[in-house]
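Every protein chain except one is present and positioned as in the full complex.
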Amino acid sequence: MKATAGVDWCEVVDALAEKHDRKPHALMGILQDLQMEYGHVCPDAQIEVALALGISPTHVSDVISFYHFLCSEPKGQYVVWLCQTISCDMADKDQIAKALSDELGISFGETTGDGLFTLEYTNCMGMCDQAPAMLVNDEVHVSLTPDSAREIIAGYRREGGLG
Amino acid sequence: MNEQVREIGTQIKVTINGEEYTARRGSTVLEICEDNGIPIPTLCAHDDLKPAGICRICVVDINGGWNLETACTWEVHDPDTVITTHSPRIRRARRAILELLLAEHCGECYTCIRGGNCELEDLAEIYGVRDLRFEREDPRFEPDTSSVSIYRDMDKCIQCRRCVRACDELQAVGALGVFGRGPESRVDTFEGMSFDEAVCTNCGQCVAHCPTGALQEIDHTRAVWAAIEDPEKHVVVQTAPAIRAAIGEEFGLPPGTSVTGRMTTALRDLGFDRVFDTNFAADLTILEEGTELLLRLQAALVEGKDVKLPQITSCSPGWIKYIELFYPDLVDHLSTCKSPQQMFGALMKSFYAEEQGIDPEKMVTVSLMPCTAKKFEAQRPEMADSGHQDVDYVLTTREMAQMIKEAGIPFTQLKDSQYDEPFGDASGAALIFGATGGVMEAALRTAYEIVTGREVPFENLNITATRGFEGFKTGSIVLEDVLDEWSFLEGVELKFGIAHGLANAHEVMERLRRGEMDDVHFIEIMACPGGCLGGGGQPIPTTDVIRQARANAIYSEDEGLPIRKSHENPHVNYLYEHYLTDGPCGHRSHELLHTEYTPRGFRLKK
Partner (left out) sequence: MGAQMVLGPYTPGAAIDAALKMKRSDVVVTVRESGLRGRGGAGFPTGTKWMLAAAATGDEKYVVCNADEGEPGTFKDRVLLSDHADLVFDGMAVCAYAIGARKGFVYLRGEYRYLLADLEATLERMREENRLGKSIAGKDGFDFDIEIRLGSGAYVCGEESALIESLEGRRGEPRIRPPFPVSAGYLGRPTAVNNVETFALASRIMEKGAEWFSEIGTDESAGYKLFSVSGDCENPGVYELPMGTSINELLTTVGAEDAVAVQVGGASGEMVTRDAFNRRLAFEDVATGGSVIVFGPERNLLDVLENFMDFFTDESCGQCTPCRLGIRRLLNGVRDLKKGALSADDLKMLRGLSKSVAISSKCGLGQSCDTPFASILDAHLKGVAQ
């Protein structure tokens, strides 16, 4: 995940608009790319996107606020999305939640002090046959146990610490 | 899904509540019901806006479907459509919706600016809501008092999105959006900015379209009461052209009732020391702005200078802020003339104060405007050329009506009275400033006569090409047999354009940027749909039907006035003879009556 400080958003967004198109229908693609690269879409970037696509910055930010996987405030390098919907819930997702919370020392909705992890709930992610499940950024982890959840976190911690 | 479109407009029979009605194919159930006097409650619908179908209060039964459909969105194409507008399940659904809205609507109706004119309150009355089945929600928001013109109290918001749609569809500003989703959603600005920071033109169309008190003007009535009641203060009020055709609505008079004389009486009764007509300054504007145009034309045609044409009018502060925000590189097209309000303000604390021997410090200048952007304009730092803030307070039509009611003045029964001198009798040309196209018509009446020495060649001086509510109108007038000093204009076809509503202004500016306006000389732009008569400070509701009625009132009053041309206003001529002695666009007038602009907005960062 790249840092946002000092980025020339005009240039970055221009390249993305070139890739996706300079029309409003390119908005989601551009926002998703920015989200992937920088972990959020900061207001300055939003303004550039709006100017590039000829829409109001307000509508860029209201779109961001609609989608759970887009945000305008930075989150952790790894966003852990634990599924909270029924099949995962019945497969003891609460225990996984507790293991994650304990392991990271944060509650859901929070980010660790080192900026590495954010814990979030998400709704049914289509892994009900292998519940409980979670996403870490865009990687899927299924059939979780408290132990496996802790291990997964440890793996990302190693990776993130290196990166 | 059916082959409907071709047939729109033909008459079909529909059944509503068991009765047969004829309807225009393609009209909505709501339109049909309204035409036939069948009541349907609405909240998110507004005649100015595209249907959204989101409040759901207007649900009706179509052909006995399992679910209900919204009357405001359902277009009737099928001749056999059977519509039911009241039944137990319809009543229950509407009532549920209403109670859900009321339970999260925080605020006391009796302290609300919209008390008595709130669509939510009206429905609560109709539905006899005496208690709520749902627990009341706690307030979620802090009122936003940051703006100098618009006040937000989003705990009163019912999320009908009329403000968002007005700002998008009518004004192409996009200052407002819906943030979050589900029960957490809210109407807000970019990144939750306060209204003074938001990219907003202060036009007030959001306010004018809000069904509740969630959006309102920033209150100046208290300050004005204090001024009026202070014996030390000389309080003068100027009234914009569009007020007299609308303020009667606040007192139950039908739209289009002209109440000029009653209004001046009411203002005097209220305690204003002098009641002046902004139209005086509108006439002045015509001379200044017309001269500016002729000078630009001269510079371009004779001196070959690179002056910006078309010249664009600068009377509408919402439009001024719009161009500053969205076309900061094109502000040189604007006339440098201040708006009539500000010309008047500058003269009050200079010319008028000197003539009358009043200490400007002891003067309070109030203007009565159809507009919320005027509140912003009055507080622009550069609007102090008299050495004081030129205009102290701006009251909207609605605020003034409230004050008149509060004072207990029987408005409708009042006797007519005149405006005070020395700014009385203005021209009909100034009066029509209140309607879109009016500035252009007034300017043409004067400019044509200055250049040719003859009256404009139209019956009764009515330049109909400038009238009507088409979004962008163009026209031209050929200058022939001109006076010697204007010989460079001989045979020139003066081309003009007129736009109202910022969405139309946006189109015009895009075309201008593409070079498609190069042959146009003069463009009038007004921020609000219909011009000032549809301003953000006018009585609520305002719709096209009401705009038309107000326009009719304005145009017929113009026809009845003895003076129809700005350059024939004797007070204006007196002013040039005795005060602005170097004439229109002279040095003195430049100091007092002209201004400069401030590029701003997101685009500046580029």
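Read from first to last, the chains carry the letters A and B; within each, the first residue is number 1.
Heads up, the rule we're going with is that a residue touches a chain if its C-beta (ideal position, glycine included) is under 8 Å from a C-beta of that chain, and two chains touch if they have at least 3 such contacts.
In this text, all values refer to a predicted model and were calculated from it rather than measured experimentally.
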Can you work out which residue in B:29, B:55 or B:315 touches the chain that's missing from view? B:55
In terms of residues, what is the contact footprint of the unshown chain on subunit B? 1, 51-57, 59, 66-68, 70, 73, 75, 89, 92-94, 96-97, 100-101, 103-104, 133-134, 158-159, 161, 178, 180-185
Please give every residue of subunit A in contact with the chain that is not shown. 23-29, 31-32, 35, 53, 55, 59, 62-63, 66-70, 84-87, 89-90, 122-131, 135, 138-140
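One rule holds for everything that comes next: only the chains that are shown with their structure count from here on.
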Return the distance between the CA-based centres of subunit A and subunit B, expressed in whole Å. 44
Which subunit B residues qualify as touching subunit A in the complex? 168, 173-181, 188-191, 199, 602-603, 605-606
Quick check: in the complex, which residue numbers of subunit A touch subunit B? 10, 43-44, 46-47, 50-51, 55-59, 61-62, 65-66, 72
